[in-house]
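See below for the structure under consideration.
A single protein chain has been omitted from the complex, and every remaining protein chain is retained in its original position.
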């Protein structure tokens, strides 16, 4: 089978309750249908459909040429994807779990991120690396890491993370269409979250943050798995008479200074919530840059409510590790409120 | 040859002008002399003495059993060091340049950093990974990276960086003696910096920051290669009537909140300087945590004067990339001074 | 001119027959045994007993996992010959570097069920004393443990000790860069290490022919300059003969060996896998007829080395273990949240002490809100001291 174009007319599907996993699946499907240069490979993404079933059915539909199980080697997966992209394909690859992206670190940091720069813009690498990340699913060790700090500290990478099915679909399509390499971080604990959607759906551009809930007292910044936590916190806070604005960052790199800054200047207080350890975590960049740019609007320091500075714990201990609405509210309570 | 103890009496050497490379060499030498479980291996560390000559003469003195050239594979180097440490050795290994530590990323993050935690404290990994880092030596691509953000965001690792020969000796000896894995970051551009020393020298503990120069108006925080830049800035600033306190962090993880916080509370203004890109860089943690803990003492936002958010450039362009005293002073000038 | 003619290997050549001593039907064979000989009946009976017990344990744990008592469990059903032979070839002072799949190897080496299962139950990452058993934590990041084994073996050699390291790997794991680096370092350093690859023909859903193209995994040994053996991994006699010889060779300064055991993963990859998506039930049946325990049973009976009574005794032992395992898995999991901070660094950190105090206060507050007595005040566990770990110099 060759990579001939087989573009079919885009028909809106009837509204249906879709999980995030299904929305991601549809996004890959539709991208492959519309663009014959999109290819998909990785560990178990073929007949099995991936361990989270995100690639379910794609092997059956598009065949071995466009969907394939690769040998078990992550550096190999990213390295060969780079070669394919040089030749004009748009590979979408999967790292089975967050910690299993680490063997590919050199290929990602020294080549994927830098190739455009090294070649003075001559070589684009339109590659999407899908990484199921974070915890809260009772996974054993090495299955719940949050690696976003590594990727977002690496110039040349675009790093995004959807928090809901609609964004999952829209952002993954945009990521696949992007000429920049995209680290697409999928919050594992949200794979089974359902939403009624009529596909194809297009949400706001991938590189923008979104105010999910308006509020006046505090800006609560979250992404991926902690968006749900932030929304729950805002809900709880109303009982205490606290009005929380919730921002879903969606894009970690670039950071949407405009949207977040505007909210902060309105509320004058902000906190960022993530699962990863705090020290050197992504929240440090959020706090540092918002403070730099909005210092005189701040009534209090920007807080970080995050995992502890320890390796991600075992399933029976993760409840003590993960930021909870209670813990967030308690943290906000440490501010002096005038 | 077996690993029999051959402890020789510690004799203070006469004062001599030593480069940082020579001080590091002496530190490894003295540690190996005093502790027969210390072994050294890596790429070209044997007869060649390392590409920066940091291990010069050690092969001749300690022989093949304790000093060896390994096959060319960084994951292999770190992975086998882990096995050796489980068996009671204290390996000191070298990654030839910063970017060449990336193939070892998985072994460092998933094992080296986590082994103590995974085994409930049963297995210690007293391993030192020496990484020549940062630029300013006219190196071609991949030879000038600053990877400290990756390591310091990883719980379980200790990350330190000396800025002068005395600290280089003292901190490396302490690192080798530590039961925790230490990422020992050596600023390449300072390898040839000389200082008159009488070895063995013991400076303040590795995990503490040091005020190198007192000042009253601004706290300038640096580490490794930028300490020199910070000191030069402070010197220049006196002409402008600005009194800058310079702190050499020395330890990136842990961070010495006490020393740095005390300085900041005195000056009420701070800036952090590093070579690495700003976005997600180590300076973000410095700014975020100092702000969190000292917000009401701050007269202005903490600034970050760093490399741009781009891959490290080619030799002829690095002068535009690196933070300079001018650039630092200009940044301090953007504060409103009342 | 055709390259195939010139090439030292024709990739389409059929694989040789795996080395074996007892065939599928339980008969001793010599057709493809090299100069390996059958272990004595006593040894074989011991291996039989261990396989039966291990299988019973494995089946029990799979059942408990289905009942939700464990977070996950990768079964080794069908792979008992590889697992038990590998462990049996080691001396007590030797070290084992297992994977997530090798719980029954741990069991056979004397680790208590509750300590093996602590990780799969979600209590802590590794639940046994690694130095007591000389077993590294079960490794999940594939092939990484092979390098640890090489390093430990090299340290043993440097110290002129006789300790050998043996590591277990899957077929899929051989594709990882770390597998290559481990084999190469071992060869160059002539480390006393044995690599046992359990070729169960699948890496989750991916069959061997999408994993590699050489005839056998043992062939890879050539590229490292070390001996490689392709063995019937369901024939415990052959596996034991080869791994024991490899361990002896390592111990006596002969360097590393690569042993491939050809076997089959009878169960799903883990409880959350669905093998019907990628393999036919019929394939499993073929391998059921090559069962490692059945064939040894037949052979032992044929030489009069296993009576019905002995078999019953072994089964009782296995049932007792299963019952004990069930029992301890029914006990509630006890964790101490404050232990989270205890084993991150040897050198205590102020920031972690703060975080620990924060969690302690939060727990106390929750307990107070819930009207419970505050949690037992738990002093920070002293970080492991800087003394050399016991057994490090074994």
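In this document, chain identifiers A, B and C correspond to the written order of the chains, with residue numbering beginning at 1 in each.
Simple rule for what comes next: a contact is a pair of C-beta atoms (placed from the backbone, for glycine too) under 8 Å apart; a residue touches a chain by one contact, two chains touch by 3 or more.
This is a predicted model, so every value here is computed, not measured.
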item: Among C:181, C:232, C:273 or C:291, residue touching the chain not depicted; value: C:181
item: Touch with the omitted chain, as defined above, among B:156, B:311 or B:325; value: B:311
item: Residue in contact with the excluded chain [from A:31, A:55, A:107 or A:189]; value: A:107
item: Residue in contact with the excluded chain [from C:214, C:266 or C:364]; value: C:214
item: Subunit B residues touching the omitted chain (full complex); value: 43-44, 46-49, 51, 68-73, 75-76, 99-100, 102-103, 138-143, 279, 308-311, 313-317, 320-321, 326-327, 330
item: Subunit C residues touching the omitted chain (full complex); value: 1, 3-11, 34-37, 175-181, 184, 187-188, 190, 209-215, 218-229, 245-246, 249, 254-255, 257
item: In subunit A, positions touching the absent partner; value: 2-3, 37, 39, 65-66, 70-71, 73, 75-76, 78-89, 103, 106-107, 110-111, 114-124, 155-156, 158, 178-180, 207, 254-255, 257-258
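Rule of thumb we're sticking to: only the chains that are shown with their structure count from here on.
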item: Selected interface, A-C versus B-C, where C-beta contact pairs are more numerous; value: B-C
item: Subunit B and subunit C, separation of their C-alpha mean positions in angstrom; value: 39
item: Mean-CA-position distance for subunit C and subunit A (Å); value: 35
item: Junction residues of subunit C, two or more chains touched; value: 124-125, 141, 177-178, 344, 349, 351
item: Multi-chain contact residues (two or more partners), subunit A; value: 75, 99, 102-103, 141-142, 279, 309-311
